[in-house]
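A single protein chain has been removed from this complex, and every other one stays in its place.
Labels run A and B following the written order; every chain starts at residue 1.
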Amino acid sequence: MSSQVLHAQGVALYYGGVRALNGVDLELHRGRICGLIGPNGAGKSTVIDAITGRRALTQGRIVLEGHDISRLGVVERRKLGLSRSFQRTSIFGGMTVRRQVELASWKTGIDDWQDDAYAVLRELDLADLGDVLAHDLGYGEQRRLDLALALTGRPKVLLLDEPMAGLSVKESHDLAGHLKALTSSWDVSVLLVEHDMDVVFGISDSVVVFELGRVIAKGTPAEVRADPRVREAYLGSAA
Amino acid sequence: MLTISLMNGLVYGALLIIMSSGLALIYGLRRVVNFAHGALYMLGAYIGYTVAIHSSFWLALLVAPGVMFVVGILLDRYGFRLLQDREPLNVMLVTFGLLLILEDLVVFIWGKGNHSLFTPELLRFSIPLFGSDLPAYRLAVMLVGLGVALGLTLWLRYSRVGLFVRASSTDPLTTSMQGVNTDRLSAIIVGLGSALAGLAGVIAGPFLSLSPHMSSDVLIDSFVVVVIGGLGSLAGAFIAALLLGMMHAVGAVYLPEVSVLLPFMFMIAVLIWKPTGLLGSRT
Partner (left out) sequence: MKYTQSLLVALVAMFGGWLIVLVTPSASLLGVFTQAVIYAMFALGVGFLLKQNGLVSFGHALYFGGVGYAVGVVLTLDMMPAEWAIPAVLLAIGAAAFAVGLVIVRVPGIAFGMLTLAIGQMFYLLATRARGITGGSDGMGVPWPTTLYGFPEKALRQPETLFMITWVALVLVALLLHLLLKMRFGAVTEAIRDNEERARFIGIRTTVPRAAVYAISAVVSAIAGLLSNYNSAFASPESLHWSVSAITLLMVIVGGFQTLAGPIVGAIVYFLVSDILGDYATYSMAIFGAALIAVIVFSPHGITGAVTSFVKRRRKGAASLSAGATREREAT
């Protein structure tokens, strides 16, 4: 129980007649990577929206390290160490790489923010691009910057929304390796929403499968792979 | 006295309905806040005036909106279409530049003095209603406002073109991919919006005098209407227009010193409560 760092309990999210999430329970343990898979529109990004507070819950709670954070806003949750990246790259185009990462580090309130910013830049191979304006970066570099902004301030939980989107096979592999290393070297727990099955099954400690707003399977990668419901709904017989 | 005030409120409200629906349509399709709308109104009024003094008011009622329809199409084709990839802010400033040019154009052609358009002969009588004698012309204006509101609503709801307009307002890219010629659609709508502004100008003639400054007053009130009603919403604009008309008229009689502040205070109040306006949805 004490190793459970994030717990979404009985989460439901309805809006405008759509049941985006229905009775969702998922747990994230310390230092682990939990992969979230499911078809498009299954509710994966909405889960991140719900956990970060971008969207209000209709039912259920979000518990971070034993504290119920369901009532808190986006800004408060970030300050508690709940951080996310974005599927569609969301960075500060008119600012240089260094300036925005430093800003993000500083905003987390930690004392050694300058060291933290430098560490993040180095970790994501952005240290040489410090003085480049964000909108002048290449796509892959911008994706890394998006991730860097989320990694500042030594967050406890990192919610990654399709971080591999648009990356080449090599870049995806590199990033996957990075994420695996991060969980031990940075003491962060990761919830990973991804389409790339190889990546998810490759690095996740546990996998959660979504369909139409519900969790249809949970477990280790091997367990999930073997689950007949999952095969039918998502993987198809080719898996 | 109250009846007359209420009626004047409805009359001004009707005018604002016509103006703001044009603004809302243009915004819906081109995402442009058309500062030049006030100038289109003014041009319509002046063109109507010229036609009316040389021929008749009724001809002016046809010609002015017609001319403004063409102006609108040109505006879309050579203005909004060419600038559609620019930032909305920039396009707004361009329409503002256009407003400045058109205002001076009017002075250049018609001079700086005020002009008056006389109420058409046919409508120079009063109807005794609710205990007061209400001028027929003003009642007619109210009917026109109502007609425009109803007509637009029905047209958008039930016609094929209306469907395309609603679709294009929500998602222009997908709509054009479905084969709808969004450029031609936008030209028609901007033309229609401009024609509506021109119509408003002509019918306003008999009870508001024509001057080179007439564009700003109505423009600002129209902006207030659209902001209160919500940028994407025609229905919101209609409601807000009526409310505003009422505030102007009733306030002018009972609270003359502060009446001019009422619309703005109402707007601020609405925006504190709902930053996107009463029925507004998108940013």
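Keep in mind that, in the parts below, a contact is a pair of C-beta atoms (placed from the backbone, for glycine too) under 8 Å apart; a residue touches a chain by one contact, two chains touch by 3 or more.
Please read these numbers as outputs of a predicted model, since none were measured by experiment.
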{"item": "Touch with the omitted chain, as defined above, among B:Leu62, B:Met92, B:Leu139 or B:Val250", "value": "B:Met92"}
{"item": "Residue touching the undisplayed chain, where the options are A:Ile37, A:Ile62 or A:Leu149", "value": "A:Leu149"}
{"item": "Option touching the unshown chain, where B:Val224, B:Ala241 or B:Leu278 are the choices", "value": "B:Val224"}
{"item": "Contact residue for the chain not shown (choose from A:His7, A:Lys44 or A:Arg78)", "value": "A:Arg78"}
{"item": "Missing-chain contacts mapped onto chain A", "value": "52, 74-75, 78-79, 83-84, 86, 90-95, 99-100, 102-104, 106-109, 149-150, 152-153"}
{"item": "Touching residues on chain B - with respect to the absent chain", "value": "33, 83, 86-90, 92-94, 96-101, 103-105, 107-108, 216, 220, 223-224, 226-227, 231, 257, 260-261, 263-264, 267-268, 271-272, 275-277, 283"}
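Going forward, only the chains that are shown with their structure count from here on.
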{"item": "Centroid spacing, where centroids are CA-atom means, of chain A and chain B in whole angstrom", "value": "48"}
